[in-house]
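And then subunit A:
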Amino acid sequence: ACMVTAAHAADMTVGFSQIGSESGWRAAETSVTRSEAAKRGITLKFADAQQKQENQIKAIRSFVAQGVDAILLAPVVATGWESVLKEAREAEIPVVLLDRTIDADKSLYLTAVTSDTVHEGRVAGEWLAGTVGDKPCRVVELQGTVGSSPAINRKKGFDEIVAKHDNITVVRSQTGDFTRTKGKEVMESFLKAEDGGRSICALYAHNDDMAVGAIQAIKEAGLKPGSDILVVSIDAVPDIFMAMANGEANATVELTPNMAGPAFEALVAFKETGKEPPKWIQTESRLYTRDDDPRRVYEEKKGMGY
Partner candidate 1 sequence: MAHPSPLLEARGLGKSFLGQTALDGVDFTLRAGEVHALLGENGAGKSTLVKVLTGVHRRDAGTILMDGAEVAPHDTAGAQALGIGTVYQEVNLLPNLSVAENIFLGRQPRRFGLVDRRAMERNTRTLLAGYGLAIDVAAPLGRFSVAVQQIVAIARAVDLSGRVLILDEPTASLDRQEVETLFAVVRRLKARGLGIIFITHFLDQVFALADRVTVLRNGRRIDTVAVADTDPMAIVQMMLGRDLEEVESGPGRPAAAAGAAPAIAFEGYGRRRSVEPFDLAIRPGEVIGIAGLLGSGRTETARLLFGLDAADSGTVRIDGRSVRIASPRHAVALGFGYCPEDRKTDGIVGDLSVRENIVLALQARRGWLRPLSRAEQAELADRFVAALDIRTTDIEKPVKLLSGGNQQKAVLARWLATEPRFLILDEPTRGIDVGAHAEIIRLINRLCDGGMSLVVISSEFDELVVCSSRIVVLRDRRHVGELAGGALTATAIMRTIAAGGADDRTEAA
Partner candidate 2 sequence: MMPGTATRALAGALPRFSVLALILLASWLAFPGYFDVTVNDGRLYGSLIDVLNRGAPVAILAIGMTLVIATGGVDLSVGAVMAVSGAVAATLIADGQPLAVALAAALGAGVLCGLWNGILVAVLDIQPIVATLILMVTGRGIAQLVTEGAIVTFVDESLIFIGSGAVAGMPMPVVIAAVLAAAAVLLVRRTALGMFIEAIGVNRRASVQAGLNVRVVLIAVYVASGFCAALAGVIVAADIRGADANNAGLWLELDAILAVVLGGASLLGGRFSILMSIVGALIIQAMNTGILISGFPPEFNLILKAAIVVVILVLQSPQAGRIAAAIAARTGITRRR
């Protein structure tokens, strides 16, 4: 209830503090955000923080200094935003969080458009549990960057499900830094350690890129990914659908790059009618398997800037 004049979307300037461009998914999110803004005639001020929280804080500060109408923030980490967000509030600039919530007083932001990363882990886990039934299954896990919240939560969610099924055990878990190269390298060592991979029944990767790398490692070890070793991962980037189409991957959980759409909806509504949106707008974490015509999805997603 802090706005005085109801602005129109058309003449709205929104600052967007993006983490960086560390992955294909991130690039997609950025380009979708741009197009969503363009669709609504919103002028978007974009700031790439090169993975550094301090840069994001700088960005928000200078957005405030420039007096934008609203700020989109994709926080690199959950903590440490109070003071800067207070400044934004004092300047009466609403802030919307994208793809990650923060542990701070909820009054500091208008709403958060995110998926539930723990839930993503659960979905992946449930799929695996459902697929293997009560056959014993030794799982290897490719974690994301140590300390990053998606890595922590996706592990948490998956482990919850695994705990419920005694036949499923995570035998090895290493970080692949969310990248293909490391995913492949780590998978190679997994295969060596688990007598050539014959004793591995499934791979759970915290993102598709690592899975794609691992798939190649599995093939080079002379095994068939997707059948000898089940592959389930998260993000739903185009390349994993290609892999599914080739029968080399089994399932992925979508993390939509379109967080900005709902965010802008909420902002515009708020500016025009002053009605507060819910504090959390959760995006769907949809499960894709080979039955979802991966080739079609691949074609759809190819153009989205992944």
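Selection rule, in plain terms: all candidates are chains of the complex that A comes from, given by their letters.
The criterion applied here is as follows: a residue touches a chain if its C-beta (ideal position, glycine included) is under 8 Å from a C-beta of that chain, and two chains touch if they have at least 3 such contacts; residues count from 1.
These numbers were taken from a predicted model, which means no experiment stands behind them.
For subunit A, the touching partner in this complex, chosen from 1 or 2, is 2. Contact residues on subunit A toward candidate 2 in their complex (touch as defined above): 21-24, 26-28, 30, 143, 146, 172-175, 177-181, 184-186, 188-189, 192-193, 195, 209, 212-213, 216, 220-222, 239, 242, 305-306.
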